[in-house]
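Here the complex is missing a single protein chain, while all its other protein chains stay put.
Let's look at chain A:
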Amino acid sequence: MLKILDSTVITLNVNGEDRKVVAKPSDILLYTLRNELGLTGAKPGCENGDCGACTVLIDDIPIKSCLMLTVEAIGKRILTVEGLKNAPIQKSFVENWGFQCGYCTSGFLMVCHSLSKMHPDADDVTIQDWLQSNICRCTGYQEIEYAIKSILNGGSSDIEGSTF
């Protein structure tokens, strides 16, 4: 069993690479990613698990990195927005005007990316279930809805109405 009492060098697997970081037992993953590795794509928005701006994927599942201790991530695969390499959702967000200020975007991208992998045929209820974890304050969510739907099976032709 791993026992950490104070600042200790540990290894995290981030975006496909093993990275050594210094962490205290109380450090949250969001802090380590930003302050130790300079991966500032994950944003602090509430540091309370309410807004989703800090979402990363842990073994492919969206996790709010403000609610996870750094040491809990040892031995797991961490994927941050910086690790997305031309994922369809990135292009889809750009093409559907899925953001304005961009602060919530990393978190939304991670949730959508995971959703598209785990439920490529997701219906509206499933999409809503997944995306309600995050807050966007700039858009009307309609653009984000188009962005996610255009990368799920069935594509954008399913989207009805609207002049957008």
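By definition in this document, contacts are C-beta pairs under 8 Å (C-beta built on N, C-alpha and C of every residue); 3 or more make two chains touch, one makes a residue touch a chain; residues count from 1.
Heads up, the rule we're going with is that contacts and distances are computed from a predicted model.
K.L.:
Tell me the UniProt name of the left-out chain, picking from "Xanthine dehydrogenase family protein molybdopterin-binding subunit", "PadR family transcriptional regulator", "Phosphoribosylformylglycinamidine synthase subunit PurQ" or "D-galactarate dehydratase".
P.N.:
For the chain missing from the view, the UniProt record says "Xanthine dehydrogenase family protein molybdopterin-binding subunit".
K.L.:
Sort through A:V22, A:I61 or A:C138 and give me the one touching the missing partner chain.
P.N.:
The single option touching the absent chain is A:C138.
K.L.:
Where the complex has a chain not shown, which of A:G16, A:G75 or A:G102 is the residue touching it?
P.N.:
In the full complex, the listed residue that touches the missing chain is A:G102.
K.L.:
Need a quick check: the contact residues on chain A for the chain that isn't drawn.
P.N.:
These residues of chain A touch the chain that is not shown: 26, 34-35, 38-48, 50-51, 53, 80-82, 84, 90-91, 93-95, 97, 99-106, 109, 124, 127-128, 131-132, 134-145, 161-164.
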